[in-house]
Structures are given as structure tokens and as C-alpha cells.
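Every protein chain of the complex appears in place save one, which is left out.
On to subunit A.
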């Protein structure tokens, strides 16, 4: 039991960064396309 307590928890930051990148990259692409289209309201 004491051994379990002395072990430091695994570093989850790489996993969290990967997960956010996984969903963030396509969302950024969608937002880029959206901004490109939305600017047509002022230029079109």
C-alpha cells in the first residue's frame, strides 16, 4: 500500500496535449474556412 502511495502519478500532459490537438486541428480548419467565407459579407 505504501509503495502505491510513494509512486508519482504518470504525467498525463502529453496525452492531454495530444487529445486537444486531435480535436483542435480540424476545428481550426473549420474556423479558418468560416472566417474566409464570413469576410465576403464585407467584401462581396
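Just so it is clear, a contact is a pair of C-beta atoms (placed from the backbone, for glycine too) under 8 Å apart; a residue touches a chain by one contact, two chains touch by 3 or more; residues count from 1.
Just so it is clear, contacts and distances are computed from a predicted model.
When the unshown chain is looked up in UniProt, the name that turns up among "3-methyl-2-oxobutanoate dehydrogenase (2-methylpropanoyl-transferring)", "2-oxoacid:ferredoxin oxidoreductase subunit beta", "MFS transporter" or "Transport permease protein" is "MFS transporter". As for the chain not pictured, it touches subunit A at residues 16, 19-20, 22-23, 26-27, 29-31, 33-35, 37-44.
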